[in-house]
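Partial complex: the chains shown occupy the same locations as in the complete assembly.
We call the chains A and B, going by the order they appear; numbering starts again at 1 in every chain.
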Amino acid sequence: MTESTGKIVLGPHQYGKAENRVVRIYRDTARHEIRDLNVSSCLRGAFDEAHTLGDQGAVLPTDSQKQTIFVYAKTHGDGSIEEYGLALARHFVNEIEPVDSARIEIEEYAWQRVPVGGAGHDHSWTRVGPEVRIAAITVSGTGSAQREWVIGGVKDLVILKSTGSEFAGFLTDEFTVLEPALDRILATSLTAHWRFATAPADWDAAYTGIRAVMIETFATQHSKALQQTLFDMGKAALEAYPCLAEIRLAAPNKHHFAYDIGRFGVENNGEVFIAPDRPYGLIQASVLREDAPDAGTAWDPYTGAV
Amino acid sequence: MTESTGKIVLGPHQYGKAENRVVRIYRDTARHEIRDLNVSSCLRGAFDEAHTLGDQGAVLPTDSQKQTIFVYAKTHGDGSIEEYGLALARHFVNEIEPVDSARIEIEEYAWQRVPVGGAGHDHSWTRVGPEVRIAAITVSGTGSAQREWVIGGVKDLVILKSTGSEFAGFLTDEFTVLEPALDRILATSLTAHWRFATAPADWDAAYTGIRAVMIETFATQHSKALQQTLFDMGKAALEAYPCLAEIRLAAPNKHHFAYDIGRFGVENNGEVFIAPDRPYGLIQASVLREDAPDAGTAWDPYTGAV
């Protein structure tokens, strides 16, 4: 490497309005529905002179993007976050001239009806989490050249199995002091993003189903490593959902160490653990079809939250 | 007020080991159980000379408290967090001579079994939240003078109703610009602590039931203000559970403001809201029985988390 003295130029750039907290109530009947969202818009295009000259002539204010997000929550928010995001992204690309590409990232917080007399209440809910449903929609180009990519997913899905997990037969080096484990707790806080090859019949049902397939696989497959479990989870989802092209998984190995109570004359027997915060293993993997369509800019991030 | 030049002395003091992350698995049968806890110990007593002279002769290390917490998770952790906390607090007061009083604060994180084939899996769970069950146990004195106080509760219980809430008829002053609201969203992230007058038949059932009574009241009672709703929730819990002496509630009024989309020609009709983070109203109230037993030091806090 040598010192570099070439001309200094603007590289890739993008901007938008991040984290609009939209709460949409549907009150067409006495049985209300709720969608609780965190919506971010991101525009890419001919904004160079805003950077290099301070000329805002091509820059749609982020405040205007915010207004659009709230208006579309009423006019285009009747369905899933994927459809709402598609409507917003198409609008920015098709209606705002300098925009070449738009990305909409959405988090959706889940609510469940308060149980009253054996049924869910019409207009009262409690939040459920910690997991959050996510989507990232990218629309690029105009007319017949327009392309669209939809990513759905879940983050902060905390899952644990108290047996059926081992870690042994690993590579060793001069710094290896870890003992093989033949029966351990396996736990993670999963983030999974799945890229759609085509639109499913029902976006909400797809979310519910993909999530269910993955956690069932986690529960029922014996694990020789978190790596294997992640691959199996992704593979099971792809097998069950032909609408999917690819899944990307990121999973901290949330360690649970058996606590040494034996020195006080009390046998542990795999029942008492300490759960440290840091450090943690962090495993990332993708699972995809060999014939998956081109991902284009589907994975180019914006906020980092999705 | 005047300057103060009196002798400088040690005032009230306490110490302990905070936030021990204990995960307890019960694997007596193939159908495992899990208790996921954050346990803090706090000792009060004759520790003055540790402060004033640096003499640690009366100070049981916080590390020893930590060991005890993990050992007791095996030996005394078969039941509820209230019983586990009582066992720990009694131990410190009865076995460690300089300790006059001990307080144990516990957070319990909830898990639900992964659904597999229509039933919950034997040893796999997902975390559910954001709400956290809490308990704070205080044991003070020895022998016949020993007293015990048990507080149970829930925190971060996020609850929302999309109608059935108003706020009108309020006091006005020169800075009042708020308009009365006759139909608004009411939402909060509730923290409730209930003090037991006596032990219930089943601590876990009491937690589940008290929580259920409160959220059902929130759902079904028309609200003229968050103040009224909190009082009604507390009252309903006390009425349903004679084992309770008192409930303390803290509730941020998580505002949801109707977003002005009318200026763009789109009618809102109470369906599109923005949910700002700050500021928020913050209402705190207690509901108690006139003949409630003395609270003693039950409410003297330690970590601030419980």
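Assume a residue touches a chain if its C-beta (ideal position, glycine included) is under 8 Å from a C-beta of that chain, and two chains touch if they have at least 3 such contacts.
Quick caveat, the model's predicted, so the values are computed rather than measured.
Asker: Assuming the complex is a homo-oligomer with 2 chains given explicitly, what is its full copy count?
Answerer: Oligomeric count for the entire complex in this file: 4 copies.
Rule of thumb we're sticking to: only the chains that are shown with their structure count from here on.
Asker: Turning subunit A onto subunit B with a C-alpha fit: angle in degrees, nearest 5?
Answerer: The C-alpha superposition of subunit A onto subunit B needs 180 degrees.
Asker: Which integer distance in Å separates the CA centroid of subunit A from that of subunit B?
Answerer: Here subunit A and subunit B have centroids separated by 31 Å.
Asker: So in the complex, which bits of subunit B are touching subunit A?
Answerer: Touch residues, subunit B against subunit A: 20-27, 32, 34, 36, 67, 70-71, 73-75, 77, 111, 114-116, 121, 123-131, 157-164, 185, 212, 215-216, 218-220, 256, 259, 261, 264, 266-277.
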